[in-house]
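Take a look at the structure set out below.
The complex is shown incomplete by one protein chain, all other protein chains being positioned as in the whole.
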Amino acid sequence: MNRAGLLAACTAMLRRDLTLAWRRRGDIAMPVLYALIVTMLFPFALGPEDTLLQRIAGGVVLVTVLLAMLLALDAMFSSDIEDGSLEQLVMAPQPLALMLGMKILAHWITTALPLIVIAPLMAAMLHLPGAVIPVLLLALLLATPLLSLLGAVLVALTAGTRRSGMLLALMLLPLCVPAVIFAAGAVAAAQQGLPWLAPISWLAAALVLAVVLAPLACAAALRIALDA
Amino acid sequence: MSTVQTFLAVSGDAAAFFRMGGYAIYVWPAYALFFIVLIADTIAPRLRRRRVLRELRARLSRQQARQDRAGGNSTPLSP
Amino acid sequence: MSNWIPLWLHKLGSPPTFYRFAGTLQPWAMTLALLLGAIALYGGLVLAPADYQQGDAYRIIFIHVPSAEMSMFIYAVMGVAAFIALVWRIKLAEVVAMESAPIGAAFTFITLITGSLWGKPMWGTWWTWDARLTSELVLLFLYLGVIGLYHAFEDRRQGARAAAFLAIIGIINVPIVHFSVNWWNTLHQGSTINVFGQSKMSWDMLWPLLTMMLATKFYYAASLFRRVRTDLLALEGGKDWVRKIAEDEAKS
């Protein structure tokens, strides 16, 4: 009998979710389109003044990416619960937290990464200076996994409920405040020529903490959600 | 002191009290809100308690009725 | 695991015992709350002198500060009860945590509105993005999230466990929000306002404030007991002791 190794289980999990996302490529494009459209609305709403748009560009891109991720977050576990794959996953002789970590990673790759790829375009639409864009990307690279991890815990908590969309937003947005503050703070600091390393390191510290704790919390939350 | 004077003095005090040094429109709504919210918080569970008990009694009488039926009827519908 | 908990806690944790216990204490707590509240109001609104800087507007402090303190105190109680509920699966702890949330939300709401009513004459603005104010707002959202999550489940006990989990996550969040908004304010220097003046309070002002803080504690106890009793009746609907209560109340 071949016991399943940890590595094999992790790759199986990751490959499964990535294949599934690839089979439904259209869904990946949705958050990206949403983010582009929202970004496009800002100049129309506020007027085409360069200085104003430049000032708000960093924050707008961050908040838009956050909301776009929120759109895709809801579906993280719902199909797995419907078809019973989650039961099989919970019963597998593997650490559930690690498997969920893989799931969160796959989710980040399929929803956040495309958003990060188009972030420079969104920033350019709002005339963010080119020199600030690397800082924006760095902030996004640290803030989006943080949101995926936090979001996964909350999605797991709402997994046992019928109507979860608005509730998820109500629960997640207060938790995002620090991430938004530091990510936008880094971009704003870079824009003003101030040192931006401090907020970035706070983000990184929070991310490290979340990488360790969030999968465990997510596993505990899922067990609560299944227990009925 | 005549009663009229007393009344004037007291009502003058009261008027000053309710004027709150010109901040009445901030102070009194704050206090009103405090009491309205807390009274609502007191009443809500009372109403709920009444509803819960009513539902409980309805459930009990349903069970009673079912037992009476089962006792009186010699051939129950389901085994 | 349950051997850990002392026996009396187990006994008190049994719904019928707590129902009786809370029923005895509740009127006393409410009486004390009303009495202390009346004394505090008299002391605060009538006896205490006007502030030499803020005039009479400062009198909002006698409800604002106790409410603010209660909003955090109740969250702490909810967090502890939530932890007990998750670890030992004690039904009473679930009920205490879930019934604390609406009371806490009420106090948080009062804090925000009275703070705003106080801020307008003092700083000239209803709202400022200060760390305290923002944390309080986030706290309100957390309370609402806990309440919403609890009611989103069909199974009440499962909902209580999920919401308890959220409450514990929130405990970690509030200090982080406070810290991050403080940091944010140093970045945006222009918008900071010194929220509380550095004036030392005189005893005439302090004692009504402390009395009101005590009164709100007793109010919370009374309200919580009443809510928990109701909830226990609903949750334990099938049990004999609840039936007896329902029948007794129908007679009277």
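Chains here go by letter, A, B and C, matching the order in which they are written, and residues are numbered from 1 within each.
By definition in this document, contacts are C-beta pairs under 8 Å (C-beta built on N, C-alpha and C of every residue); 3 or more make two chains touch, one makes a residue touch a chain.
Keep this in mind: contacts and distances are computed from a predicted model.
K.L.:
Which of the following names does UniProt give to the chain that is not shown: "Cytochrome c biogenesis ATP-binding export protein CcmA", "Hydrogenase-4 component E", "NADH-quinone oxidoreductase subunit" or "Branched-chain amino acid transport system permease protein"?
P.N.:
Answer from the record: the omitted chain is "Cytochrome c biogenesis ATP-binding export protein CcmA".
K.L.:
Using the definition of touch stated at the top, determine which of A:Gln94, A:Thr110 or A:Ser164 touches the missing chain.
P.N.:
Checking each option in A:Gln94, A:Thr110 or A:Ser164, the one touching the absent chain turns out to be A:Gln94.
K.L.:
Which of these, A:Ala4, A:Leu41, A:Val117 or A:Val212, touches the one chain of the complex that we don't see?
P.N.:
A:Ala4
K.L.:
Touching residues of chain A against the unshown chain: what are they?
P.N.:
Touching the chain left out of view, chain A contributes residues 1-4, 8-9, 11-13, 15-16, 19-20, 23-24, 79, 82-85, 87-94, 99, 226-228.
Please note the rule applied: only the chains that are shown with their structure count from here on.
K.L.:
Among the remaining chains, which ones contact both chain A and chain B?
P.N.:
Touching chain A as well as chain B, we find C.
K.L.:
Whose C-alpha centre lies nearest the centre of all protein C-alpha atoms?
P.N.:
Of all chains shown, the one whose C-alpha centroid lies nearest the global centroid is C.
K.L.:
Provide the C-alpha centroid distance between chain A and chain C, rounded to the nearest whole angstrom.
P.N.:
33
K.L.:
Return the distance between the CA-based centres of chain B and chain C, expressed in whole Å.
P.N.:
Chain centres of chain B and chain C, defined by C-alpha means, are spaced 19 Å apart.
K.L.:
Touching at least two other chains at once: which residues of chain B meet that condition?
P.N.:
There are none in chain B.
K.L.:
Using the touch rule from the top, collect the residues of chain C that touch chain A in their complex.
P.N.:
134, 138, 141-142, 144-145, 148-149, 152-155, 158, 161-162, 165-166, 169-170, 173, 176-177, 179-181, 183-184, 187
K.L.:
Which residues, counting only chain A, touch chain C once they are in their complex?
P.N.:
It comes out as residues 153-154, 157-158, 160-164, 167, 170-171, 173-175, 177-178, 181-182, 185, 188-189, 199, 202, 206, 217, 220-221, 224-225, 227-228.
K.L.:
For chain B, which residues are in contact with chain C within the complex?
P.N.:
Against chain C, chain B makes touches at 17, 20-23, 26-27, 29-31, 33-34, 37-38, 40-42, 44-46, 48-49, 52-53, 55-57, 59-60.
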